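And now, chain A:
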Amino acid sequence: MTPALELTDLRKSFGAMEIIRGVTLSVPAGERHAVIGPNGAGKSTLFHLISGHYRPSAGTIRLGGETISGMAPHLINRRGLSRSFQITNIFPRLSVWENVRCATLWAMGYRYSFWRNIERLADARQRTEEILTEINLLDRWHVPAGVLSYAEQRALEIGLSIAGNAEVLLLDEPTAGMSRAETERVVALIRRVSEKRTLLMIEHDMGVVFDLADRISVLVYGEILASDTPERVKANPAVQQAYLGLEAS
Partner candidate 1 sequence: MAKAFVLGAVMLCGLGAGIVAPALAEDTIKIGYVDPLSGGGASIGQIGLNQLKFIADDVNGKGGVLGKKIEIIGYDNKLSPQVTLVQVQKAIDEGVQIIVQGNGSSVGAAVESFVTKYNERNPGKAVVYLNYAAIDPSMTNQNCSYWHFSWDANVDIKLEALTNFMKTKKDIKKVYLIDQDYSFGHSVADTTVAMLKEKRPDIQIVGNEFHPLVKVTDFSPYIAKIKASGADTVVTGNWGQDLALLVKAAGDAGLKVNWYTFYAGGSGGPTAIKQANLPDQVYQLTEGFNNLPYKPAQEVVRAYIARYKSEPIYYPRLFNLTGMVFEAMKEANSADPAKFAPKLEGMKYATFASGQEGFMRKDDHQFFQPLYMSVFGALDAASQPFDEESTGWGWKMAAEIPTKDTLYPTTCKMKRPN
Partner candidate 2 sequence: MSERTGAAPAFAAPPLPTGRGAGFLAIFGPWIAAAVLLAVLPQVLSSGLALSTLSLMGMMIIFALSYNMLLGQTGLLSFGQAVFFGLGGFLTVHAMNAFTADGPPLPLVALPLVGAAAGLFFGIVFGAVSTRRAGTTFAMITLGIGELVSSSALILRHFFGGEEGVSTDRTGLAPFLGLTFGSQLQVYYLISGWCFVSVAAMYALTRTPFGRICNAVRDNPHRVAFIGYDPQRVRFLSFSLSGLFAGIAGALAAINFEIMNAGQLGATQSGTVILMAFIGGVGSFGGPIIGAILVTYLQVALSDITDAWQLYFGLLFIAMVMFAPDGIAGLLARQQPLLRGRQLHRVLPAYALALVPGLAAVAGLSLAVEMTNRLTVHAGDGPAMSFLHVPLRADAIVPWLVAAILFAGGGWLFLRAAGVARQAYDEALAVVQGRGRTS
């Protein structure tokens, strides 16, 4: 079976500096895959490459077998890959409701329609309501997204990335900066929304990683050090030396 996401010898340089140095990774459909690694390892850069924000310097990215490397972000998104951002990236002046509804529109096939009354789109409304229920923001639907609390904005961020019903979901540090209780809620949310989807996430919280991930890849200095099940990664001495050792201390 074709993997949902497949990276082959992916490289990215900024000037003379090579940040991603030949990453090869295959994520089968339906897997929850976590990318961990120390700060500056290139995790976010890797996400930017996959989602089309950066163009790779070399190597290929395949989404469901189709090459997407070098495509514009919106084209990649339309092929079924959606992502969230580490730094909250929402539409601050639109209401929570509009934020989510906008994120559903393309997938619903409304595209650039300028002849339909948006309030009459029952399916978009229903989907928006579902998502808002899912991310627990239904009672805040009318508030401008810019005035939400941090945790609420993080939830909305996830809501935006799942609204389009993408096959492959990339989450960049979904629990960063959250309290224990908030983190638990988000983990439960991620678990729910990633049912029947492929998930690739960057996460620093090892508890979350080991709780959620089917497999883990360790990225150090732009290279994959190991890519395996949580137990085997935990046991890998190279990983322990390079990364987990630091965490443990």
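One rule holds in what follows: contacts are C-beta pairs under 8 Å (C-beta built on N, C-alpha and C of every residue); 3 or more make two chains touch, one makes a residue touch a chain; residues count from 1.
Selection criteria: all candidates are chains of the complex that A comes from, given by their letters.
Since we're looking at a predicted model, the values are computed, not measured.
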Query: Among 1 or 2, which chain makes contact with chain A in the assembled complex?
result: 2
Touching residues (chain side chain A, partner candidate 2) in the complex: 51-52, 72-75, 77-78, 82-83, 85, 89-95, 97-98, 101-103, 105-107, 110-122, 124-125, 129, 138-144, 146-147, 160-161, 163-164
